[in-house]
Every structure is written in structure tokens, then in C-alpha cells.
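The complex is shown incomplete by one protein chain, all other protein chains being positioned as in the whole.
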Amino acid sequence: MKIGTMNDLTRFLIFAVVILAMPVWLDPLGGNYPDLLQKFAIYGIFAIGFNILFGLTGYLSFGHAAFLGVGSYAAVWSFKLFTMNAIPALMFGVLFAGALALIIGFLSLRRSGIYFSILTLAFAQMSYNLAYSVLTPITNGETGLQLAQSDPRVIDNMFVEASAGLPSTNLFGLTMSGYPGFYFCAALLILGFFISMRIFRSPFGLMLKGIKSNQNRMMYTGLNTRPYMLTAFVISGMYAGLAGSLLAITDPLAGAERMQWTASGEVVLMTILGGVGTLVGPMIGAGLIKYFENIFSAFNDTVLAEMFSYLPDALVELVVPVVGLFVGSGWHLTLGLLFVVVVIFLPGGIVEGVDKLVKFIRNREKNVGGKVTPQDQPGE
Amino acid sequence: MDAVFLQILNGLDKGAAYALIALGLTLVFGTLGIVNFAHGALFMLGAFCAVTFNKMLLISTKILDPTVTLFKAYKEKPYLEIWFPDVGPVLVDYSVPLSILLAIPVMLLIGFILERGLIKHFYSRPHADQILVTFGLAIVIQELIKAVFGANPIPQGAPDILAGSAAVGSWIGLGENVVYPWWRLIYLSFSGIIIFGVFAFLQFTTYGMVVRAGMRDRETVGLLGINIQKRFTIVFSLATAVAGLAGVMYTPILPPDYHMGMDFLVLSFVVVVVGGMGSLGGAVLAGFLLGIVQSFASMTEVKAILPGIDQIIIYLVAVIILLVLPRGLMGRAGVMDD
Partner (left out) sequence: MNDLVLHLDNIQKNFGGLSALSDVNLQVEEGTTHAIIGPNGAGKSTLLNVCIGRLKPDAGHVTFYGEELTGRKPHEIAQMGVARVFQTPEIFPEMSLLENVMLPAFSKRDGAFSMNAHKLLSRQGDIRDEAEHILEDVGLQEQMMTEAGSLSRGDKRRLELGMCLILKPRLLLLDEPTAGMSRHDTNSTIDLLKKIKSRGMTKVIIEHDMHVVFSLADKVSVLARGQIIAGGTPEEVREDPKVKEAYLGGAH
């Protein structure tokens, strides 16, 4: 771990440029749709925030989807009650998610290890079940929370007459769909990345790493780990709330399925796929998963049959159903396999994999003609 | 009094399923030290063993429908009924209990393959990695089942003779309206036998003795020169089979679908934690207890006072127990304390 700012500044600038230029370089890759780009940015925020907790402290939360969901609900309510402007929605999302994280974190952090994971999971499932049942007046149950013509929208109605159709979300008049929506999310992603980087490089971040590394030493060094953990938990919950509110800003509805534990599992996968505890890893993981989800889900048997049309007919009949298992609605199967493969072979994620590859190549260059030293086993 | 008794009965069968899954989870955790998030998927696989068996019995051919005389009509008739007109329909009727015969070898084999192929590489990895890899495995299993059997629940019938309800109330001197479906009664007894069997296996066989010793102190048992690896495989297969059988027998109560594993897993983990990580007795106790608690929470009278309580009661109990009794109801010191 190097301590230096110059390095980080370049890293940050590269990150910002790469994110903002996504419409350009994703075009040849078939990923240049505003909807998809928004998803990249939003889930990037979610994963980066999750990584502040899991990556730095090693506490595996299986309930972060609850904060995502609460962020969405809060944002939609802000649209319904006050204004279609994105800023208050975003603030409500972050605020409510943060408050929920404070409560859940306060209770869950009394335990560590697997108990912590189960507690967070239990709280998230509770939120999910409540959203589906008793809280229906707030969440609109299975249908999901949507905008309606009859919503009060107090602030908006003070200034303009309500128009005939449903109003769209906006940022002081700029409609938050399509590319403007993406750039809004991207700006927040870059901000989120910057904050995460500052946390990683701060004394606070050092404390969190200390908690992951050796809690005993932390205690006997005079540090109270509980408030550090709680702060990290709330911060990452607020990131999730931000991501949730952005989901609602780009598409103003909120459903309870966003809080299900499979959604919590997804953000875990994004983080470990990219690289737990690394700065850019979670973004890479989120991007890859959303990208392949988009690509893979689009396939169906007809498309596949066309793709493999150069093969002999008998082979096509064999290949298409097999490949078909993994694409389209079978995308989750691929996701599960990916999960297993990454955990087994690449516990450090893509970032570590690339690091190793670079080291390996450098070593080879150094030892031209000599023996190549075997690489270290994946760290645990 | 009648109502209370009825709620207890109603809670028992769900509790029995929790207890069986939690028992396997605890066994695997206690001996192998593995946190297995795929255990619910194994329960689901068991249920689909029953579905498969039923489908196998019903492999049909088209025959002329003799009841339609005006024109040639065809209908499907299972080969089984054509070949064995007497026994065939009976076999189909009893397909769920009979599928145990299929489920036992299949589940043991699945357990064996999983342990040898995947789980054994994770003994020394952190719990977080174990959670992640078994979570991935659970998704894989669930999606494969979805791909093969579709997304909709597939109802399985109990044998006709067990279709009605038992007048449990009048047996023990309670009201006439205390009735309990026969199949649930069977499920309860079946669970009792399995739980008893597992405990007897651990208590009275040398194998079981070593497993119990291993749950207390894995290193020492390893040092004694006992082939721990082999026993791990057997324990994992056993736990898989227990989960599978629990799944088979549960099919008439709940039509199996691909995500039932996940639904039960989360609850079963909560059960394990409430019972105390690594305590077999605790897992069984907590399973039944939470089943009953959940059943009481679903009473209309209770819901009138605390709306929605039935949805969250298990989690709520879990949270309270974990915060008050860090080691669960019967957990030992030193297990997962970190």
C-alpha cells in the first residue's frame, strides 16, 4: 500500500474520464444505451459503497439491498409529495437509507463473523417482508410504488399548473432520462469514487483496515472499534440509498423485490468479482455484471440459432439448447457459475488477477532464459 | 385451549422441516466447519427427486380412448398402468413416499460429488469465502432446476388414503374441530424418525463417536490418525440426504418450485443461529420452536393486534435471541465466537 497523492490524482482523473467517456468506448461493444449506462453508474455506486464496509472492515453484510430499496421508496415519495426535482429525492434516499443503516448497524454490529452476516440478512428479509405486507400503504405492496396524476407534488404545484400527463423527473428542468440521466448518475459516481478514495487514504480508512486485520490489537491500542464500524456501515448504507434513489430518478418506480436478499447477493458478487478492498474493483465488477446481464439476457433461441448457423444442422440442434441454458432467462445460472469460479480461482477478483498477470510478465522479462518463479497462491 | 393446541400442531410440520434442514446445516458446520448456503438448495433437490420420480412413473403413451365411441380419440396412458394394470395405479398413488427410494441414493451421490468436487477445497478458507461459494452453488442448482422443470410450482399429491384429516382432537379429549391433515402427521413422525436416526447414529456407532469428537475438537481427532477426510465426505452426504428426504416428504404440503430452497435456507440459517451454531440439539429445538412461534403469529387474533407480525416474527425472534444470548439457545462457548 503506497501512501502518495500524485498517484491517486491520476487514478481519479483516469476513472472520471473513463466513466464520462463510456458512451464513446462502449459503443463498439454494444453497450451504448442510456438505460444500460445508467445501470453501470448506479450499481457502481452501490458496489463502491458496499466495498467501504466489506472491503475495508471484512464484515460481510448480506442485507444491503434493504438500503437500496429504502432509497428508492424515499425518492419516489419525494416525487409524489414534493417535487419531481432529482435533488430532494436523492437527499431523502440517502437520509432514510442512512437512518435505517444506523438502526440495523447498531444492532448487527454487536456480533461479528457469520452472526453479523445472518443478522443483516434477517433485518433485510424483515424489511422485504414488511414492504410486501403491512407497509403496503407506503410501498404499494406487490404492484410497487408508482407516480400518479393525483399526487400532491406540493412544491411543483406552487410554481406551475399540473399538466395533463405524468410529469417526468428532472434536474431543474433537465429531464432525467436518456443521456442527461446517465451524466447525472456518472457525476455522482465520480463523486462517490472520490469520497471512497479519500476514505481509503484517510486515518479513518486505516482504522477500518485495522479492524479487518486484527481486532485484538485495535482494542489494546486504545481504539473503540464499534463506532468506527458503525460509521462505515452507515456510510455504505448511504451509498446504497443513493444508488436506490438514482434507480428511482431514472425510472420513477420502486418495488420490494429490490430489497430481496438475491439483490444483496448481487452486490457482493460485483465486489468480489472486481476485487474486494480495491478502489476500482467494485466498479469493474458492477460494470461487467450489468454488461453481461444485458448481453446475455437479450439472447434467445432464435438469435442463438442464427449465431450458430454456420455449423452443421445436427450440431446446431445440440449447441443451441446447451448454450440457451446460460443466456436469456438462464443468465442467473451463468451468474451463479461465475460466483463459484471467481471465489475458487480468483479470491482477489479481477484487479488482483491483473496485478498478478502484470507481475508475471515482468518477472518473465527479468528472467529471460532463466526460470520463471511460481507466483504466490491467491491471498486469503 | 383447542385453538392453542391447533396452532402448536400447525407449527410443528413447518418446524419439522426447519429442524431437518437446520440439523444438516449444523452437522456440516460442526464437523466440517463449513457454512453451507447451498443447503436449502439440497432440500429443494430432494423435493424435485419426488417430482422426477412421479414423472418417471407417468411416462405415457397414446392409446385409443375407449370411452369415446363416436370417433377415434386418443388419450395418454402411463406405460406403468398398461404393463401392470393392478399395481401401476397404486404405485403412482404412492409416488411421494416411494420416491424416497430414489432420493436416498441420488442425494447421497450428490453429497459425495459436492464434497469431493467443491466443498473440500474450502475447509481452510475463511467463512466469508465459504458463504460466497456455496451461495453461488445454490444459485446454480436453483437455476438448473428452473431450466429443467420450469418456474411454476409442481403439486404432488399424498396417497389418496392419507388425503383427509385426522381427528386428533377427539383422540386426546379435545374438541372435535381439532383436526390435522394425515399427511402432516406422517411428515411429523417421519421427521421424528430421521432426527432420532441421526442422533442414534451419532450416539451409538463408532462412526458417530468420531464425528461427535470431531465436532468438539477437530485437530485432536485428526492427530489420532483417524481418516477425517473420509468421514467428512460421509457426514456431508448424510446431511445432504437428510435435507433431501425432508424435501421429498414436504412436497404434498408445499408444491415444490425452484426457489423453495432459498426461502427455506434463510429461515433455516436463522434457526441454526438461534439454536446455537454447532449444537445439534439446539438446531432441532429451535426449528420446532420457531415453527410454532410462526404459527401462533399467523393467528388472526394476533395479527389483529400486531399487523404483519407473521411476516417477520422469525427474524424478530432471531434478532432478539442473538442480541441477548450471543451463542443462541444451546450454543457452546468457543464455536464461532471470533
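Note that the chains are named A and B in the order they appear, and that numbering of residues resets to 1 at the start of each chain.
Following the convention adopted for this analysis, contacts are C-beta pairs under 8 Å (C-beta built on N, C-alpha and C of every residue); 3 or more make two chains touch, one makes a residue touch a chain.
The structure presented is a predicted model; accordingly, all values stated were derived computationally and were not measured.
J.: Tell me the shown chains the invisible chain touches, ordered by label.
T.: A
J.: For the chain that's not shown, point to the residue among A:87, A:206 or A:341 touching it.
T.: A:206
J.: Just one of A:159, A:172 or A:220 touches the chain that is missing; which is it?
T.: A:220
J.: Footprint of the hidden chain on chain A, which residues?
T.: Touching the chain left out of view, chain A contributes residues 1-5, 198-199, 201-207, 209-210, 212-214, 216-225, 227-228, 231, 235.
One rule holds for everything that comes next: only the chains that are shown with their structure count from here on.
J.: From the C-alpha centre of chain A to that of chain B, how far is it in Å?
T.: 33
J.: Give the list of chain A residues in touch with chain B in this complex.
T.: For chain A paired with chain B, touching residues are 58, 60, 62, 107, 110-115, 117-119, 121-123, 125-126, 129-130, 132-135, 261-262, 265, 268-269, 272, 325, 330, 332-333, 335-340, 343-344, 347, 380.
J.: Which residues of chain B touch chain A once you look at their complex with the stated criterion?
T.: Where chain B meets chain A, its residues are 35, 118, 121, 125-129, 131-133, 135-140, 142-144, 147, 262, 266, 269-270, 273, 277, 307-308, 311-312, 315-316, 318-319, 322-323, 326, 336, 338.
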